[in-house]
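Partial complex: the chains shown occupy the same locations as in the complete assembly.
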Amino acid sequence: MNAFLRNAWYVAAWSHELQAGKLLARKILGEPLVLWRTAGGAIAALEDRCVHRHAPLSRGRLEGDALRCGYHGLKFAPDGRCIEVPGMDSPPPAACVRRFAVVEHRRWVMVWMGDDVARADTGLLPDNFSCESPEWAYVPGYVHYETPVELIADNLLDFSHLSYVHAATFGGGADDTLARVQPRVERLTRGVRVRRDIPRVPPPAYYRPLWAYDDPVDRWLHYEFLLPGTLLMHSGAQPAGMAAEDAERQGTGVRFHSCQTLTPETATSTHYFFMEAHRADRGDANVTEALFQGLLTAFEEDRAMIAAQWRNLQRAPDRRMLPLHMDAALTHYRQLYAAALRAETPT
Amino acid sequence: MNAFLRNAWYVAAWSHELQAGKLLARKILGEPLVLWRTAGGAIAALEDRCVHRHAPLSRGRLEGDALRCGYHGLKFAPDGRCIEVPGMDSPPPAACVRRFAVVEHRRWVMVWMGDDVARADTGLLPDNFSCESPEWAYVPGYVHYETPVELIADNLLDFSHLSYVHAATFGGGADDTLARVQPRVERLTRGVRVRRDIPRVPPPAYYRPLWAYDDPVDRWLHYEFLLPGTLLMHSGAQPAGMAAEDAERQGTGVRFHSCQTLTPETATSTHYFFMEAHRADRGDANVTEALFQGLLTAFEEDRAMIAAQWRNLQRAPDRRMLPLHMDAALTHYRQLYAAALRAETPT
């Protein structure tokens, strides 16, 4: 297992994945978890492994708020305590399943993966405000990657790839100005801020459900990428040369807010939860859905490239990469991640 | 390769799988075997590997009782001696394929996997009498498991799982009395005897082809589980409260005899040969088939659970299980197996 930050919140699911009476199995940082929603609406998250003979609890059944193992019938409370062993008067005290701290934070079900539940710090939750706001509209997305999380983080930290991987979606077709513009990169305590302003370029095909014009636009992509792997981004465009305040006043151009997050499943596979919201007062449900389909198309472009890159890396893991100016943000983030990892590793 | 008992009989096939003129390839304890029936009706079992360039002999063809390799034409007698090399006057004496002792024992084709054929002891054959008896009717079954044999043996040694894994088939629906009843466990020289009597419970759905009533029954499951992995079981039920002799005299209730055996294919996969016979004078061929379908359904429930358990065990092989009262028989059997293994391992 590669080393991952453990004292951190990871998205385990979208809120709607946890439905009354249903068990959800999900592997995070190599560990199997089972999650469910109790009658009171809270979420329980236990290790998905019965203490008895290690059967997955997710193959069991809910009895009220408690979970009964489907193999030999041990019954567990939402906090992991065994409350019944069939045929025994009382369960042995050791019959306890590990529980995880879990919060539901603006439609993201977030799990603290550190051993010490008491250290779970809600001050570290990301500001994914647009996931739960009447001002923004989106469809929640999920993609499963059979690649390590680092490669996907690298991808998100260098948007020059939009011109090439996404020429037909997020990019500008043959116009690769976006890749040639230098972004401003700013180091943050727990991440990196990247601002890319691209003057006078063709609007990307991805905008089309919201923006049917071909005239050049001034475009921007402003985001933060934060430990342990969350991207929060404002982006948009307006007619080339127009002042931002004028565009805002006239309600012209397009504006998005995007929340994306990477949760390592194993050392070599990753959960990718994402959304990109448009202003709710611009475009109806058809627009929301069409933008989502465009997003999925583009994310498949990423996935194909990253999977191909991963195959090359596995073939020759010791070959060095060649750092270039465009790698500034990803290099900083990798250093930050390594430092955070050292800080939580006992010496 | 895990260590398996080698000086033991393993079921390689059901008798009907060995048809005149056909070769059967089967891997046992990690070794490839080829089996066929000679004109005299005897069974030959050789290593499925030509001595020349290691092609599988099962891709060759029978010429009378002899087997010709399909790659370069070496020809072998049923005892493994090479009797012809194309283009040579006589085969080199070293051109000999390993043969295995094999007996056909009440429709089970059994192979002795020990190196020393002379040690093959027919006194160790299991008493699978109902496999070949006019008093019993069944359809022979086979399931292939992609899990180690131990986990399937564990399953068979603790029937408390019938209430949970098999609630809809062998168990009693929501009634889990079967799991709560304490079985009597008796240590045998080469196995363990388990007797579980369950008074006044709903008849399991599995009985339905033979027993259409919903009234409570007294139920029993009495079996032996013997080295290297065979279960022999009497089971049945009769109207709750009725004396056994009365039920027998009136011909009421249901009675089964079951022969099941586990043959390791590799360290992580297993052949499972099984049958459960009902009294031949109760129920016609439709009943026999319907019971068999019920058995298959229930055995798929086991397979899904054990496969899921195996995935969890692979993820964390060093995590300890928590022994509970219900593990008495399996714990004894595991100890017995380990001791038998030590006894046959040269020190």
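Quick notes on this one:
All chains are identified by letter, namely A and B, in their written order; residue positions are counted from 1 within each chain.
By our rule, a contact is a pair of C-beta atoms (placed from the backbone, for glycine too) under 8 Å apart; a residue touches a chain by one contact, two chains touch by 3 or more.
Predicted model, so just to flag it, every value in this text is computed and none were measured.
Oligomeric state of the entire complex in this file, given as copies of the one sequence with 2 shown: 3.
The rule is short, and it goes like this: only the chains that are shown with their structure count from here on.
Rounded to whole angstrom units, the spacing between the C-alpha centres of chain A and chain B is 48.
If you check the complex, the residues on chain A that touch chain B are 30, 32, 48-49, 51-56, 59-60, 68-73, 85-88, 92, 94-95.
Residues 154, 158, 160-161, 163-165, 176, 179-182, 304-305, 308-309, 311-313, 315-316, 319, 321-322, 324-327 of chain B are the ones touching chain A in the complex.
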